[in-house]
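With one protein chain removed, the remaining protein chains of the complex are shown where they sit.
Take a look at chain A:
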Amino acid sequence: MLRLEDLSVRFGGLTAVNTVSLSVGSHEVVGLVGPNGAGKTTLFNAVSGLVKPSSGRILFDSVDMLRTPLHRRARMGIGRTFQVPQPMHELTVRENLIVAQRFGTGAVDARKIDEVLDFTNLTDKAERHAATELALTELKALEVAKALATNPKLLMLDEVLAGLETNGKRRFMGMLKELHEKFAVGILIIEHDIETISNLCHRVAVLNFGELIADGTPDEVFRDPEVMKSYTGASDA
């Protein structure tokens, strides 16, 4: 469904993503791991259209994304969350989802919005002001809810579990697993926690200094000494 071919993103002299080739099949759950600054979020930004790749290709359902304007990518089925939650300011939770649904799918279906609210445990907060009246867990849930409201085929989750306490994390994990089944989406998830990744993902890709250094099942990848070196080295720092 998503295929990156030799994708590079350079900012001036810095190569944030360096000739990365990677694919995510429909209904596949792929983990994207690597130390901070490895280029994971930049890769998300390139796929969703917020940054322009310097070279390489991004294909989504065989359509060239580099010729597809940012706003049309949501309509095609690319949904994402932001690491630092970005609720749409000035709007209520429900209005956030209405905007996402109306512009991400082209139609408004109140029942579907209620379903997403219910699924993300935000029904009680639906009329709350999104930017000021939500706790972190709820903001993270809203990130997922906004993406779901656009009816995505691919959901890119950027550290949705980070910063949550253990219980919240467990509940969120349950939600993500259920989401994969219920909404029939493929998932590309950035996450630091190895246990979470092993638990959730069919496949793991590892980025280090912008380069893809491993791509395989969680078992294979987390047994690779080079991966573990980059990984533990970074978490110690």
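We adopt the following convention: a residue touches a chain if its C-beta (ideal position, glycine included) is under 8 Å from a C-beta of that chain, and two chains touch if they have at least 3 such contacts; residues count from 1.
As a convention for this text, contacts and distances are computed from a predicted model.
Missing from the rendering is one chain, named in UniProt as "Branched-chain amino acid ABC transporter permease" (options: "Branched-chain amino acid ABC transporter permease", "CidA/LrgA family protein", "Acetate kinase" or "Pyruvate dehydrogenase E1 component beta subunit").
When the full complex is taken into account, the listed residue touching the unshown chain is A:Leu91, out of A:Leu91, A:Met175, A:Ile213 or A:Met228. Within the set A:Lys40, A:Lys125 or A:Lys146, the residue that contacts the chain not displayed is A:Lys146.
Of the listed positions A:Lys40, A:Arg80 or A:Lys153, the one in contact with the omitted chain in the full complex is A:Arg80. One chain is missing from the display, and on chain A it is touched by residues 48-50, 69-75, 79-80, 82, 86-91, 95-96, 98-100, 102-105, 108, 131, 146-147, 149-150.
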